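What follows is a structure written as structure tokens; I'll ask about it next.
With one protein chain withheld, the remaining protein chains of the complex are depicted in position.
So, subunit A:
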């Protein structure tokens, strides 16, 4: 169990909440920036639609109407008769009156003034026509010769449209002699002068009216178009700005995402990978437990602690298991392998011998007259004898693969791989000798009235040679029979199985 801990640690949940708050904050900022812009765009387009566009349309309509007034002015100026003039004036009047709907006072005043000019021009023309009508009575019948010539010239003059009657024309037509000779000259001259003067007046009014109309037209070129253009530009700027903000926002979001990814990799992904590696590295038989570096997030650190604890626990369990296993293979009294272990080992060794063509020897060792020994000295001494014998047998099975086991009761067994028969027999003989020479002075001193304790063993030997047609069971029976023979032949001896 590790007690390491990082100085600065954070809850994963808290960090996630922080990230979420950051994201929400970013969105709110984006919203705060974009909503007024969008609102502005919407407002401006609404102003364009509801105010400027109608203004434009109305300005255009009014411009067309004032152009129409210009046309009426020209037409009235050129009209040759009263009826045309009247009809034109009536139309112009209706047109002018329609400006009363507009709230524009200047427009109304100017067009009314223009209508007045038209009326004035018509009035002057009317006057001219009356004069012309009167002048037709200038020549009394019958005419003198000179008068005839004058009349001819005068009718020539009268044939001109009334607006063309000018004093210059009079001087062109009438020669100096004619002027002096004609008695009617003063009247003709007076008449023409009057008409011409009226023409000058009409011209004057016409010129002024045209000027007025021109000024009105330029006044009407409303600034709605300019405003619309400005608004359209502003809208475009707003949209571009909005677009830029969106790009910034995306860039910031991308940066934040990148940083978050890095943080995630270093604070979450790598630690998790390390933890998983640590988990995988847990070995039951490793001498030390897994130890991991503390990590940033507390939740992950908890996992780290759990892994370290788990590693420790696995190791403890393994040790316990090993102890239990050893216990299950051991004879409690003598400390030699027990019957179960013997069975397993014999099977393994016999199999190995068969497989590798090696020799295998099996010794069955039985204490002679053990029951009698027990009866005489008691079971505790019996147990002592078993232990002493076990010590001897233990001594003879030091190499790998060799096993000394307590087969049951007073019977013991040795498994000896890869030994020659002679060798084995000699070893058995040595064992028998050693056992018979065992020193029991302590027991004899404790029991002075009993005969001295002696222990002898009978040994049956089975030897497997490669090529023998023998199975494990027969192999064991061979040893068992050999032991039986040793007993039968008088005990305290070694017999070889056949």
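Rule of thumb we're sticking to: a contact is a pair of C-beta atoms (placed from the backbone, for glycine too) under 8 Å apart; a residue touches a chain by one contact, two chains touch by 3 or more; residues count from 1.
Please note the rule applied: contacts and distances are computed from a predicted model.
UniProt lists the omitted chain of the complex under the protein name "Transporter substrate-binding domain-containing protein" (options: "Putative domain 1", "Peptide/nickel transport system permease protein", "Imidazole glycerol phosphate synthase subunit HisF" or "Transporter substrate-binding domain-containing protein"). Considering the full assembly, A:98 is the residue among A:98, A:175, A:269 or A:436 that touches the omitted chain.
Here the missing chain is touched by one residue of A:14, A:42 or A:87, and it is A:87. Contact between subunit A and the absent chain runs through residues 61, 64-65, 68, 83, 86-87, 90-91, 93-95, 97-98, 100-101.
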